[in-house]
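Yeah, one chain of the complex is gone here, protein chain that is, but the others are all in their spots.
The block that comes next holds chain A.
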Amino acid sequence: MVIRWLIKPKMYQDSVKLMKLSAELRKQDGVKQASVIMATEMNKSTLQDIGMLVPEVAAANADDLAIIVAADTEEQAQKAVELAEKLLNRAEVQQGETKQQFPKTLRSAVEALPGANLALISVPGTYAAAEALKALNLGLNVHLFSDNVTLEDEVRLKQIGTKKGLLVMGPDCGTAIIDGVPLAFANVVARGKIGIVGASGTGIQEATVLIERLGGGISHAIGTGGRDLLDEVGGQMMLLGIELLEEDPSTEVILLISKPAGPRTANKILDRVKQCKKPVVVNLLKGDLNTIKSAGVVGAATIEDAAYKAVALANGEEAVAIPENYWGDYSKQIAVLESQLRPNQRYIRGLFTGGTLADEAMVILSDIVGDIFSNIPLKPELKLPSARKSHKHTIVDLGDDEFTRGRPHPMIDPLPRNERLMQEYADPEVGVILCDVVTGYGSHADPAGELARAVARARDAYPSNNPAVIAFVCGTEADPQPLSEQVKALEKEGIFVLPSNAEAARAAGRIIKLHESRRV
């Protein structure tokens, strides 16, 4: 047995507090006896009785505080002494005993939550960079949900983060899942072997949801913010994310969800991926898959394709493209919906709340029906003159800055899409309306119900127009808005619900294609 002690000269503490503290120490591993006392004559004689009166404590004065621990090993004794020091510095507030005030600053919050390791920042953009810098300086990883942070600030924050070995997820990082914890806008998905690093919020959400639907699970999903792959930023957080997942024992396959990258950065990332010890799938929406393939890396053109390949790799299978009709044969439903269209109902209108979901739909649909106009077009010449007015085949991202300035995101506030839906319904040339429904933490409490009611109102207002309404629910059963209930609400209103965003886009394209062929 080893005895360790520490004397804190002239530190007066209440005896009740010290008795509780001593009891706490005795519960520690290997601790046989522990006393935290004021070194009064009476206390010293008690120590003598139990054989713990070391000479130094015997020499201490009544106004000195003494910590004495007897334990099996030196390390255990030393640890208990250190714990005592820490506990001396802590309040013993009983929950509910006093009204606890919220801390007013990051710094005070960190003091109040020892061991804090992540700052989730969603303050207005003007102040966001300053708060993020404070968090980094306090040794916290950062999830920067705020947007309107300058590129210059982003570069600086990520440089500091890289130097300190801290993650800077964002700015404008909508989602992350770390160690099973959904952060900001995120779905509750099964845990598993696939780790994601993504530059797109809804891209990550869709990938995690589809991976679960395909029987896989997520270890971590790290967001980087949409600009991480610009050459100015240099992919710093994607590189750090890859490194973390490469070392993380729970991750077996890595999925990268990219955005169009700067040429230097794209090369850097691909070089890194080639050296990665774990299999990597790279999704590059709107990008050139050939560069990925020529680098010898598994590429995926859509989030659906990426999720499928990642799950295959995690199951020890080969990463091949998702088979046709994998989710089912929807020919019958497609024929029925097409048969209800008048001849001139020939356009698709996609009303999306998720930017990457809109991108994916455009990539798929342009292969089937040709040019798609948009506020976030695949090609500059397809840019809508006004985002508020559709033209021919149109897909709008209602979450784009133009729509969200000064008002909540459409994932939280369904009103903008409800209004736009009415506008599209009124257009006699519209044959298909394509929508995403994003659930999970952060989202509206019942987005499917909102969409279903909007469709019912539009149908009442324009009974002669009867476009097909097609939707995909980016959500899971464990979300606060359970998937089955969301799907039921949509189907009750005659909305055709598909199991993936890609499949929903394909169904929309097939209806229009079929309709075209029958008109000829």
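We take it that a contact is a pair of C-beta atoms (placed from the backbone, for glycine too) under 8 Å apart; a residue touches a chain by one contact, two chains touch by 3 or more; residues count from 1.
Just so we're on the same page, contacts and distances are computed from a predicted model.
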Protein name (UniProt record) of the chain left out of view, among "Succinate dehydrogenase iron-sulfur subunit", "Membrane protein FdrA", "histidine kinase" or "Beta-barrel porin 2": "Membrane protein FdrA"
Contact partner of the left-out chain, one of A:L183, A:I395 or A:L490: A:L183
Sole contact to the chain not displayed, among A:M11, A:V336 or A:A426: A:M11
Given A:V123, A:A295 or A:M422, the one touching the chain that is not displayed: A:V123
Interface with the unshown chain - residue positions in chain A: 9-14, 17, 63, 88-94, 97-113, 115-124, 127, 129-131, 133-135, 137, 139-141, 145-146, 164-167, 178-184, 220, 240, 243-244, 247-248, 441-442
